[in-house]
Structure formats: C-alpha cells, structure tokens
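One chain of protein is taken out of this complex; the other chains stay put.
Chain naming follows the written order as A, B and C, and within any one chain the residues start at number 1.
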Amino acid sequence: MSRVVPILKDPVVVAALIAVLLIAIGGILRPGFASPDQIVDMLRVASFLGIIAIGQTIVVLSGGEGIDLSVGTVATLGAILASRTMAGDDAMIVPGVLLALGVAALIGLANGLGIVALKIPPFVMTLGMLGVVGGLILVVTGGRADGRAAPALVSLVNGRDVLGLPGILIVWLVLGGAVTLVLRRTVFGARLYAIGTSREAARLSGVPVRRVTVSAYVLSSLFAALGGIAMVGYSQQVFLNLADDLTLPSIAAVVIGGTLVAGGVGGYLGSAVGAIVLTVLTSLLTTLAMPEWARIVVQGVVLIALLAVYGRQRRLRA
Amino acid sequence: MTAATQAPPAPTVVDRVRSVRVASWATAALLVVAVVAAIALQPNLLTPYGVASTFATFLPLVLVAVAQAIVVIGGGLDLSAGAIVALSSVVAVQVMRGEDGLAAVGLAAAVGTGVACGMLNGLVVSRLRLQPLIATFASASIFSGLALLVLPTPGGTVPAILTGTFRQAIATVPMSVLLVVAVALGWLVLRRTRVLRHIRATGGDPAAAYASLVPVQTSQFASYVLSGAISGLAGLAVLGNAGSGDPFIGGDLALGSVAAVVVGGIALRGGIGSPIGAIAGAIILALSSTILFSIGLPTSWRALAAGVVVILALALSALGAPRRRR
Amino acid sequence: MTVTSPLVRLSGVHKRYGGVQALRDASLTAAGGEVHGLLGPNGSGKSTLGKVLAGSVRPDAAEIVLAGESVRIGSPRAAARLGVAAVYQQLSLVPDLSVGQNLVLGSEPGRLGFLSDRAAARRVAPVLERLTPALGDVRFDDAVRDLAPGQQQLVEIGKALLREPRVLILDEATASLHRDQVALVFDIVRELREGGAAILFVSHRLDEITELCDRATILRSGVTVAETSVPDTTPDEIVRLMVGDVQQVEREHRDAAGGPVRLRVRGLAGGALHGVDLDARGGEIVGLGGLQGQGQSELLLALFGAIAAAGDVEVDGEPVRLASPRSAARRGIALVPGDRGTQGTLPARPIQENLAIASIAGRARVGVLSTRREREAAQSMVDALAIKIGSLADPISSLSGGNAQKVVFGKWLLTEPSVVLLDDPTKGVDVGAKAEIYRIVRGLAEQGATVVINSSEDRELVTVCDRVLVLFEGAVRATLVGDEITEERLVQAALRIGEGTQGAATGEDAA
Partner (left out) sequence: STVSNEPAASGDGDGAGPFTIGISNGFVGSEYRTQMISDIEDAASSYQDEGLLEDLVLENADTDVNGQIQQVRNLINAGVDAIIADPNSGSALDQVFQEATDQGILVFAIDQAVTADSVINVGIDQAEWAATSAEWLAEQVGEGGQIVAVNGISGHPANEARYGAAQEVFDEAGVEVLTTADGGWDQATGQQQMGNLLATYPEIDGVWTQDGMALGVLQAVVAAGREDEIVVTGEARNGFLQLWNEQSDDFESIGVTNPPGTGATALHLAMAMLQGAEIDESQLVDGNTLVLALEEPVTNENLDAVWAETEGEGESYVLDSILSADDVQQFLVQD
C-alpha cells in the first residue's frame, strides 16, 4: 500500500490513468469509442502532436523560461517543403524530408541565437518567429501550398502495416524511446537538465550553456518538422495552415506530462501521455452531442482540473 | 564609516544570467522612429480623421497591453486576455441592445465580466497554484466558449453614443487620443496604490515578498482582477470600433499584448517595468503594420517582413538593456 | 540568568521535507531580555525551527506559546501580528524595489490604499540612521540590487527592526558581514535585549555566540540535545555538545613548496581588478586576504573565465584563455564558488548528477554515458569525502549545507584539477564539516594541486594557508608567509593598506 501512494503522485501515471478513464467514459457513452480501431485511430492522431511535443519537451526542460511558440508553423512549413518536393513520388521522400529538416534546423538556429545572443526572451522570440515562418510559407508557396505526400508516407501513417498498427506509431515509439535515452543517458541530456536547473551553476561547472540552449531550439524545430511531415502523410495533401494549431496543445501536453515549466525536471514519457490525453479528450467531446460552446468550455475546465490534480506549483509556506 | 561599506557588489550577483530588460530609451527611440516613418509614408495620418481613427484602432491593444503589463509585472501571464475582451464585449452588446440609455449598464457589464474572468484566472493561479501560461490558455477556452453562448452568431448593435465617441473631439483633440492619454494617466494613479506595490514585489520575488509580509496570493489575485477589468474596458473599445458584437473578436490580442509588453520594456520574469512602456510598445507594433503597408511591399512578403520587424524590435529593446553593474 | 516566565516556548515541533526529517520533537524556550543562541551543525534544523516560529514553514506538529498564550502561527503576517520578526538566512529582499520600499514592504503607510512616500521616508529614517555607521551612504531611493551583500543583509536587519519585534530571529544574519558591521548589529541586539525582547541568534561562529548570547539551545539532527547558559560553558564544551567529539582543527602549514611555478598571473585586470600578479607552485595553498570586497572573489572568477578580465594567465607554462569556465576547466582549473545555492549546485537534480556534471564528458563514449561508470565515480567521491547522503538519486537540495559543499568539492575532484580556486568554501558550514573540508584542501595540496582560497574568516586563512596575499582595491598589496600569518597580522595588513600605508606589512611586496 505504501508503495502505491507515491506512484499515484507521479504525473505520468496520473495522466495515463486519466487517458484510460476518458476512453472508458467514452466507451460507456458511445460504445465504438473504446473499440481497438478507434483507439488506434486516436493514437495515430496523437502521434503528430506527440512528435512535436518531443521538441517542446526539450525546450521546456532547458529552462530559462524556455518555450517554443513557433513549432506549429514550423511543422506546417516542414510539411509543405517535404510534400512539394515529394509531389506524390516515393523516390523523393528522402530529399523532401532532408530539405524540410534542413530548413527547420536553420529556423531553430535562429531561435536559439536570438535567445542566447540577442537575449530575447524565448516566449517573444519564438512568437516573432511564428510570424516570420508564417511569412516564409507565403513567400515559398505564393499562397498555394500544392504538395502531395508520397504513397509510402501515406501508408506509413494511414496504413496498419506493422503488426496491424500504423507504422507512424512505431516511428513515434522509436523517437520517444530515443529521446528518453538521450535525455537520461547522454552528455547532452545531463547538460540539458543542468542548464534547466540553474544556468549559472551549470556554466560554473563547465557546461557550454549557450551551445546546449541553441541545440535545444534546433531540436525543437527538427521534431516540429517531423511532426508536420507525419501529418501530411495523414492528410495526404498539404495546405497552408496544416499544423498551425498544434503549438499550444504541444505545450499543454508537456505540462500535463509533469515537466516543470521552470525547466530541469521532467521527461518525454509524460509529454507523450499528455498528447494522448489531449487527443482523446478532443475526440470524446466530438462524439458527445453537445453544443460547440459547451465543448470549448468543457475542454478548458477539464484542462484546469487535470492540472489541479498534480500540476500545482510549490506552496510559499513550505 | 568603514571601507567595507563602500565595497562594490560581490561577484555572487555578477554575471548571473542576465535578465532581459528593455531600457526605456530603446522603447522611446522605437516609438519615435515608428511615428516619424508612419507619418512620412502616410501623410494622411495627420488629418483629423487619420489621427482619430489611428488612435481608435490602437485603443483595444493599448488597453490589453496595460492589462497584460500588470499581470506580467506581478510575475504572471495572461493568454486569456483576448478571450476576456471577446466575452465582455458580447455581454455588453447583449445588455445594451443598441440603446444609448443602456450604455452605462453596458460599461458596467463589460467591466464586471472582465472582473469575473480575472477572478477565475486569479483563483486558478493564486489558489490552485497552476502555472499561469497554461492555466490562462485553459481559461481562454472557457471564456471563448461562453462568448459563443452569449452571442451565438455575430450581430447586435452598439449604441451610437459609444461608436460616436471616437469621432468626437474635445477642443479639436480627438476623443480617441484623449482616451489613450487617459489610460496612461490612469496608470499613474494606480501605481501609487499599495496593491500595485505588492503586485510588483510579488513579481520581483514571491518568496521574499511572502516573507516580507506581502499578501502574495491576494496580490496575484488582484493583478488578474485588475487586468480583467481593463480587458473588459478593451471589450468596449472594440465595440466602439466595430459597431456590433462578434464572439470571435480579439483573437490576436493576447499574444500581441505580450509582444507589446516586452517591446515596452517589461521583463517577462516579473517585477520590472511600467505599463506606460507597454502602451508605447502597443503603438510601435500597431504602427509597424501601417508602415509595412505604406512602403508597398509585395503582399506575399509582407507577413515575413512583419515577423522580422517584430523580432528586430525585440532585439533592439534587448540590446538597449542596461548592463548589470559590476 | 534564570528563566522565570518565558516569552517564547516552542515544543513538540516536527517537520518533514519529503524524505528528510528536519525536526523531530524539537523544543526551545527563551525569555524576554535574553539573547538566545540556536546552535547545531549544518542541517540540524536551526533555520527550520526559526521559520516555524516566523510563520514561513508549515510544521507537521508544533506547540507555540508566546507570553504565556498558546498561538497558531499560520503565516509570516500572523507572526508579525504577534510581534515576531525574522531575518532569514536567505535574504528576503525584492531586488527590483528600492531600499525604502523594501524596508516598509508589507506594512506601507498610506491612506485609502494609496501610498505615502513621505510617511514611509519618515518611518524608515531612524532605522537608516541607526544603521549608517555600518551601512554607509545608502539612501531611501537606492536600488537594493545595487547594494553589496553585506549592505543588503543590513537592510534586511533594518526591515526586522522596523517591526519593533518582541521576538527577533537572526538566522546567520552576520555571516556576510564584516567585523565592524557585526559590532553594530551586536549593539542593536543588546539594545533590543534591554528593551525586553527575546532574540534568537543563529551563527556558526563560536566567538559571536560566546560574545553575545546569554543562553543557547543546541540542536542535532532535528532534536534539541541541550540547553545551556553560555557564560557558564566553555567553547570546547559547546562544540562537543554540537558535534560530539571532533578534534579542533590545528593550524598546520608547511614551508613554501619547491618546484616550478604552476599558476602564473600577470596584470590581470577588469571589473574590480586592477592588475593582479601572482605566482603559485604546485602543492601550495595561497590565501587571499584583506578587507571584504577588494576583488578577492572577482580574482577567482576571472581566473576561472567566469567574468570578463584581461591579462596573462599560465598553468604549468601553458597560456590559459580566460574565455569561459569551460576553457578554464579544460586547462585543469576548478572553482568552488561562493554562493553554493545559485552557483555551486543544481538544486532539483540528483546528487549523482551534481557530482558528475563537470567531468561527464570524460567518462562518455561518443556522448553516451555509462550508468555504471557515473555511479562509481559519484560513489568514489561520496566515500572519499565522507559525504552523508541517503541515496545518490536523492536531490542535492535534501542535503545540509556542509554536505552539499562537499558535493561541490567532489564535483571538481573528479576532474583531477591542478589548480583549485576556493571562494569562501566554509561559509555557513558547521564546525565538524569545516574540519573535514580543511582536510580535503590539504589533501589536494599534498597531491600537488595549487590551491587559491578566499575566505571571509581570517581564522580560516590562518588555519590552512602557506602564504596569504592581501588585496586592496583589486591588486595584491602585501604578502604574508608562514609564521607571519596570524589573525592580528591579517587585520593589521588589511587596515593599514586601507589607511594608505602601502607595503607596510612584512614579506615580499608583490605590488
């Protein structure tokens, strides 16, 4: 018994329980909701958010009020560049993905340099970058995205080819596992947590604070682009604001997953579960017949309730 | 007097990661440049209509920037400001029903709605102790949903007295200009209050403030309530510009106000800065879009240019930050 | 002194922080008109007990009786209403507000919610004036962030005085103060005692305890182990009560080590430094003396590349770029910084990570860590330095000051440094841990490292240094060697340079 209680305080466990609870509620109210097919479908949709949340997790962990508000548009840009390059041709997948990642890396680099060199707070730096990338999309496309995912990418996302599961879930699992290992078992990971906890103490311990910070923002843009590419595999055709709306949910996923907004504490597993919780919640609200205003309100209330369970900050009176 | 008392600060504070602080001169310089450039490119801005309409356009963002500034100085953040504007404006439209006689009731309703929203934010942040960024993101959802409930589809008439306000002039000074000035003056009064001092102390260092007998939770709560009230006023300003209600109004105001606050020299970490700077920041950002329009950039490049301008303004503000004393 | 009717009585105080039982059934009784020492090793719960009384910690259980009345103290405001004021170990000033605004914070005068600056200035004037001899020319409108730490500490004390407390808690309030400043604080405390207040005084400096305190309560591991009358107890006795039987550290220094110069500094300038020259050999422990704030800390930070400075620095004949702590660390330089909380440790991270972080790249293969090697390295330091920990996975914030400081040492020992810079390494460290830290420092020197140490305590320099450089206004103005290093000579050297009689101290003149 004494072992169960601390586990129940673990944000990841709580978030996972809430996801299960939501699915159960959905299943009772509308039987199809808890069907294996629907669950796989929701996981598929959660994977885009989940992949974008990898980068967001890294940035939040890096501390210094770290946050990346540009991930949504970077994901869209990545999707546009990749799908325009592949134009429905499997042979062009690799060049398309590389182009998207290359451009995303430059954007992340600009974010990182603006933050460490120009000392612009991350919130507003990446907010400005959100505008820049939105503008870049218009310049690149002239206002018409016109891109098509290659069939292999489509079947990776929309098919059920790997043990009856969509390949994208395996990709997500691999990426998530890899990033968890990077965070826990590499020099970069240790340094990331160090700068997230205390920039000054990390610097005085010989940690290259600026380099790690910039790397965090580069990684964030890279994972955003990957998330966008996965999403265009889902929608098959690209359009101008494909993934724009995933920014704030990606932050919410990170926070629901128990990563400290101040940095230095947390991990990716929680964010992945957070992405699932958010996706299941949206799906559940869709399938319950209620007026749209009520759905929007319930979404907000549930989010607050969720965070109130464990996402509370320290008391002043310890 | 001993030599030790004149000692310079010890290195424990030296070289701490510098917080970004915008020197007021950087904000002032940006403001001057923006105003001069806008007028040079668009001389019609100086016509009575130009002045009145420009200030009327600024007013909602100016008000929300002040609202945001108070929360940010208190160490918080309010992503729901835009949703509060929307909700309070539709509530006001519904109670005024286009009748001049009900304008005062509308004012009370808008401010009251803003206060109620601010109370919810304040409770969630100060009592539930949720992270402000994500908490107000969630509460924005609640307010937006309620706005849709109150006014399911755009419409309703705003009393002429309200829409007419912006067109009036007092001694040839347009009303909209006077309102912006009044907002600034309002702050000068507000800043002399105990609650604002406590809000600033709370934003500067909550633990220290708590130990210094500052009612920290109450101050946080108050910052959101005050901010909500001002956002409620912004709801009315929006109505004055729009002439009717729309539950989707104000979508860009929350993020725009945060940018304005930073350009205006207020550190996002709290404790520093003045809403006067935020007013300047709001005007700089609003004018920059007028400037970009006036220089006739190809439209597909304009969004890119606008983003770059915002980053440059932020960078300039950051570069103007005073170096920490050694 | 007999306690007839105690003003403060705390009993049955329990407090647990996560896995740490900070207080278990602690108690304390102090009378009005008494300065009551609160003693104990690092982490024994002194600050926690003080905070329970001051309302800023939520005890798991506690009984508090003030002037015969049982009270609940639910917040600092509640404490203030009961006449309890505290000066915390960690300053509670708001850096963005002015001195005056900080002094009246939480009880600003004014009407109808509006502030009155004039009334505030009037209220703080007497306190500012009382502190002037130690505080210097500090005005109402000066920004607190621009003050020196000692001045900030005095403002903090002023804030408590303004409340005219019945009970005043001073938690290591003298730790960052200079001798003269301490004397003024003592005068003030004595005045308060005359006025019938009870003062709870926490300090690790035994001389301060014996000079000021009437009675003392001694804590060990969160339990009250003794209450004694200070004048009737010898210092040795007090130390024994605090830490059990620990050998007092004996002064020990050797003749200047032979061999080539290991650390060579020429014309180091920038910020507070105005041309520092320095030569130190392997195995030598060099102290930095002088009045506080003459550039000692800056010198160490500059050598470590942590603040901007220019000049020639060589380690073993190879030039060192003063670009960043990273490049300094690569040349075998290590720094144990002055502010453990913000500069030395990564509070939320596990002890293992704190130990590993500086040497982590060396143990990794292509950036990938071996869990086993990390753990072994960390454990080796825990063993070598006898760090008292629960588990390597516990956050470092669960350690007391002395043990956390040992972790900071261990972090750098793992890099096998050839030059070790120590900035006030025993600040806020109890007697027992202090002795162990001195042992570590000597061990480093014996293994051939060059140690440069700055200390706010002259006795520390006397105890460990082979040679002491006396700094004034950012330059070395005198050097004491071997038997010349005594507390008297140190004070003399510091003051006489200050008076302008440069080079009056004996020894080779480095300027």
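Here, a residue touches a chain if its C-beta (ideal position, glycine included) is under 8 Å from a C-beta of that chain, and two chains touch if they have at least 3 such contacts.
In this text, all values refer to a predicted model and were calculated from it rather than measured experimentally.
Student: Which of the visible chains would the unseen chain be in contact with across the whole complex?
Tutor: Hidden chain, whole complex, touched shown chains: A, B.
Student: Of the residues B:A67, B:V195, B:I249 or B:I283, I need the one that contacts the missing chain.
Tutor: B:I249
Student: Among B:T27, B:S53, B:S274 or B:S317, which residue is in contact with the omitted chain in the full complex?
Tutor: Among B:T27, B:S53, B:S274 or B:S317, only B:S53 touches the chain that is not shown.
Student: Going by the contact rule already stated, which one of B:I84, B:C117 or B:V238 would touch the omitted chain in the full complex?
Tutor: B:V238
Student: Could I get the residues of subunit B that touch the absent chain, sorted low to high?
Tutor: Missing-chain contacts on subunit B: residues 42-50, 53-54, 57, 60-61, 82, 148, 151-156, 158, 163, 238, 240-253, 286, 289-290, 293-294, 299, 302-303, 306.
Student: Need a quick check: the contact residues on subunit A for the chain that isn't drawn.
Tutor: 26, 30-33, 35, 37-38, 41-42, 45, 134, 138, 142-148, 158, 231, 234-237, 239-245, 282-283, 286-287, 289, 291-293, 295
Going forward, only the chains that are shown with their structure count from here on.
Student: Between the chains shown, work out who touches whom and classify the graph as line, ring, star, complete or other.
Tutor: It is complete, because no pair of chains fails to touch.
Student: More C-beta contacts across A-C or across B-C?
Tutor: B-C
Student: Please compute the C-alpha centroid of subunit A, do the same for subunit B, then give the distance between them in whole Å.
Tutor: Distance between chain centres, rounded to whole Å: 29 Å.
Student: Which whole number of Å gives the spacing of the CA centres of subunit B and subunit C?
Tutor: Distance between chain centres, rounded to whole Å: 43 Å.
Student: What are the residues of subunit A that contact at least two other chains?
Tutor: Touching at least two other chains: 200, 315-317.
Student: Specify, in ascending order, the residues of subunit C that touch 2 or more different other chains.
Tutor: Only 56, 306, 337, 342-343 qualify.
Student: Considering the complex alone, what residue numbers of subunit A touch subunit B?
Tutor: 64-65, 67, 69, 114, 118-121, 123-125, 127-136, 138-139, 142-143, 199-200, 248, 251-252, 255, 261, 291-301, 303-304, 307-308, 311-317
Student: In the complex of these two chains, what residues of subunit C are touching subunit A?
Tutor: 17, 55-58, 74-75, 304, 306, 324-326, 328-330, 335, 337, 342-349, 353, 356-358, 360-361, 364, 367-369, 371, 411, 415
Student: Where on subunit B does subunit A make contact in their complex?
Tutor: 15-18, 20, 77, 124, 128-131, 133-135, 137-146, 148-149, 152, 206-207, 210, 216-217, 255, 258-259, 262, 267-269, 300-308, 310-311, 314-315, 318-319, 321
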